[in-house]
Structure formats: structure tokens, C-alpha cells
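Apart from one protein chain that is not included, each protein chain of the complex appears where it belongs.
Let's look at subunit A:
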């Protein structure tokens, strides 16, 4: 596909109207084409689901189920997208979710009820993010190494706290959030949190100074520094943000599964990175799309759902997931090749 002109962009895909491109092309900026592609994939999946299992798939309950299951990993992915846009990576998200969920479900926090559990999950998440951020921003550590170390130690600590046991939540107000009675206009509260995190994440990345600085740091850290951005502080904030998202996700997982276990959040880091990449976020930094990431999560969750409804086994599901990642990236190369 040839590009007639390159209208100025600010990473959001908003194209300035200049002479040359037809109106539809201005409307459909690069990012929009990408989003449409992902929506197309999602629509195709919905079609497949609807044809193979019309009763079970096209059912309100199933829609609620898919969105609920996407919520936990979805919130993690929003945080991960910010980190990747800045040129970093956070391998510790799954381990932080595990640590936050077991710490928040210990007997001690259950005595403080709903607030105690929510507060602990978020504090632990942010705390881990702070350690990551300080190591990377001020300890000059490579993000890959620093967060790999956090992955190992947070998982270890989670195992130590639980002693391998499953910590069942006994606080009714927490459990009730996952019940059908708590749905707002048919939407589960977990999904509302996911939607709120997505909207806030999109606004922050695309409409604030913080977001522009994040893109700038990821595009060229040295140029960003010369432009007066405090790159180190920006990096610190981004890992804090990722930790915060993990804390929120841990709370959602506690509500969903009704327990804390050291195996929680297994392989979230890879799922979140995969979703961000098929959503069009560059692994090298400088460009990112919250909506793309969220669509990536929804695509994965929908595949899992369709496969389970058709009683296909997990090995087939994993193969399909790999194929989707490859296909999505290849399709993007064709529809939005500028790099």
C-alpha cells in the first residue's frame, strides 16, 4: 500500500487535514486502520462462535462471561502498554498479581474486610512497581533484568506467605461483587472497572502531557531529555502505574476466583505483551494504542471461549493463539506499514 503523504501525527493517529489525501483517508488514520483490522478479526471470531454454537455463544451470559474473563488480564495489559510505549518491559506483572492477591487474602487482611483487602492489593502492587521503577530509573538497570528479578522474588514471597496453600476469601462483601446480583444494568462490576481503566488509560496516553512524555521517552530518550523531560522520573512513574494496574487486577482476581493462590497470574506477562503487540504497540517503544491492546485481550479471550464451547482441548487453543499473534502482526505490516 502506498502512502501519498505523511500527515503530521502525534501518536494517536489523528491526521491533520492537508492537501492530497481523500477525505476517507484522513478519517482512517493509520491507527484507525489497525483498530478496524482488529475489530474485523474480533467480528470474524464472533461469526465463527455464532455459527458453531449459536445458542451458547450468542447469549447475554456468555458475553458477560467473556468480558469478565478479559477484565483481570485487560487491566494488567493497559499498564503494560504504557511501559512498552516508553521503550521498557515489565516481566513481573504476573508475579505482582500473585503476591498482591495472596497478601490481600491473608487472614489478617480479611479481618479488615473489603477495604483491607482492596487497600492491601493496591499497596502491594504499587510497592512492587516502586521497587521496579527505582531499580530501573535510578539504579540504571535494564528493565528486562530488573523486572525479571522482581518476577522471581515476588513469586517466591507469594509462595512463602501461602506455604503453597489456597487462601479462600470469607469476606461476603468481596465475594458479592462477583455475583450476578451485583451487575449494573447487566454489566458485571469487574467489567466496569476494566472499562474505566481502559478509558482512563486512553485519555492519559493520548490527551495528557504525561502521555506525550511517555511516547517521547520511548521514541528517543536522549531527545526527550534534551527537550526538558525528566526521563528518570517519567520511567519511575510508569513502573508505578504498571504496579498499580497489577494491584487492581489482583483485587479483581480475588473477587472472581474467591481466593488467593501463589499460582495466580501465571504467564500474565506473556499474555499482556502479546495483546499489546497485536494491538499495534511497538515493542521498541514510541508508539502505543490502548484500544488495540484491549482488543487484543478480547480476541484472546474470545478464542478461548469459542474453543471451550466447542469442547476443543487446550493444546489446540495454544496453537491457535500462536497463529493469531503471527497473523495479526503480519496483517498489520500490510495495512499499516510505515516502519
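The rule is short, and it goes like this: contacts are C-beta pairs under 8 Å (C-beta built on N, C-alpha and C of every residue); 3 or more make two chains touch, one makes a residue touch a chain; residues count from 1.
Assume contacts and distances are computed from a predicted model.
Comparing "Tryptophan synthase alpha chain", "Sigma-70 family RNA polymerase sigma factor", "Aspartyl/asparaginy/proline hydroxylase domain-containing protein" or "Sugar ABC transporter substrate-binding protein" against the UniProt entry of the hidden chain yields the protein name "Sugar ABC transporter substrate-binding protein". The hidden chain makes contact, of the residues A:61, A:207, A:233 or A:333, with A:61.
Annotation: of A:45, A:253 or A:297, A:253 touches the absent chain (contact as defined above).
If you put the hidden chain back, the residue from A:187, A:282 or A:309 that touches it is A:309.
Annotation for subunit A: contacts to the undisplayed chain at residues 53, 55-56, 59, 61-62, 65, 68-69, 159, 163-166, 168, 178-180, 253, 256-259, 261-266, 304-305, 308-311, 313-315.
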